[in-house]
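Handing you this structure, nothing more for now.
The other protein chains are all here in position, but one chain of the complex has been omitted.
Here the chain labels run A and B in written order, and each chain numbers its own residues starting at 1.
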Amino acid sequence: MNHHLDQPAKAEHVSEPRQRLKLDGDRAVWREVGEEVVVLDVETATYLSLNGSGGALWKRLDAGATLSELVAELVSAYGVPEAQASKDVEDFLSALRERSLLLTA
Amino acid sequence: MTRPTYRKPAVHAHRYRSDLPKVVTVHDNRFLAPALLEALQGRAEVVGDTAYGAAALQLAQMLTPDVVVAGELLGDGLIDHFLPHLVRAGTRVLLVVEAVHRERALELLAMGLSGVCSVDDGLADLARAVLDAAAGGAVVPPSLVASIVVEWRAGRRQGGPAMTREKLTVREMEVLNAMADGLSTKAAARLLGIAVKTVESHRTRVFAKLGVRSQAQLVAARTSRPAEPHGTIGVP
Partner (left out) sequence: MLANGPGRPLGLRSFASVLRSFCLRARAVGAVARCSLDLTPLLVVQERRRLYRESMTACLKRKLDAVDVLEGVADAAGLLRLAESRHLDHAVIEVDGVPWDVARLVRSLRCHNSSVRVIGLATSVRSSAATEGVRMLSRFAGPDQVADLVAPGHASEAPFVLTSSPAGASSPLSGQQLRVLALLSLGMTVADVAARLSLSERAVAKAKVAIFSRLGVQSQAHAVASALAAGWLGPAAVVTGEDP
């Protein structure tokens, strides 16, 4: 029923660990629904759902977070090794960037 | 504290990727949407729900559902007010009614309503009707069509000035007969060798014409104008 977004081409952009990232609140409105975070991209009228880990990252980004903080979030919440967490966070941020949902504060 | 299972952060886009029909409910009974959601599990998605017509229009625009299931009396007015906009937005609208009032049904069908369900039907019946509507079927109860046709024919025999103005074309008669026989829009389309969308537009026109006639009939009855005899009107 739901398909994963195709993995974007390897991101050219590598986030600065200490650069504060934030969501584009104008463009996306969201709420938590059960285990997921559901996002409505107002501009494209698409709705997206984020799984557990994605939702956790999203909520951090809503308040503004650095790359390090996001990685730390995955490590502490799921016990994922840092190297894997770093990669996964980067991929996730690319997906958001691709949808123009990410801002650098 | 046990940690939750880790799954890589993922973004699922819903609008373009779902292959199931999307349904929006606009109804003042707040149990209908969750019940329908469960009843349609795996066959269609209820993607939005509201008790307000204005909100339903927004939802229809944002989520482009295939079917809207609507109640008659919404939080912000009658469905009549919102129906033309919903139809224009391209969604099929199924109305849940307490009692099938012929005149009213006719008006709404003329506005482009796709079908009618009764509160005396079961949840499973409604679910089936939703799936039919999504697949291009019509759910106007044949008995309703039949009674509309009977009334229309009776009206024609009595005559009246407005009767001469509207004629049904051959195609429109065919569509009307198909509906009176209980054929779905899809079946009618197959029978007549035309597209479903074409059947639907014929249908809307038919009901609009019948509506004009029966409304005129009402007016004539109220002002008690003497019936004027006419020759054959429209297609016999």
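Basically, a contact is a pair of C-beta atoms (placed from the backbone, for glycine too) under 8 Å apart; a residue touches a chain by one contact, two chains touch by 3 or more.
Note that the structure is predicted; figures quoted are calculated from it, not measured.
Engineer: One chain isn't shown here. Among B:119, B:150 or B:195, which residue touches it?
Structural biologist: B:119
Engineer: May I ask which residue of B:7, B:30 or B:167 touches the chain that does not appear here?
Structural biologist: Missing-chain contact among the listed residues: B:30.
Engineer: Counting contacts across the full complex, list the positions on chain B that touch the omitted chain.
Structural biologist: 28-39, 46-52, 54-55, 58-59, 61-62, 75-76, 96, 98, 117-123, 126
By our rule, only the chains that are shown with their structure count from here on.
Engineer: Express in whole angstrom the distance between the two chain centres, defined as the mean CA positions of chain A and chain B.
Structural biologist: Those two chain centres are 42 Å apart.
Engineer: Along chain B, where are the residues that touch chain A in the complex?
Structural biologist: Going by the criterion above, the answer is residues 3-20, 45, 47, 61-64.
Engineer: Taking the touch rule as given, give the residues of chain A at its contact with chain B in the complex, in rising order.
Structural biologist: For chain A paired with chain B, touching residues are 1-5, 40, 45-54, 56-57, 74, 77-80, 88-89, 91-92, 95-96, 99.
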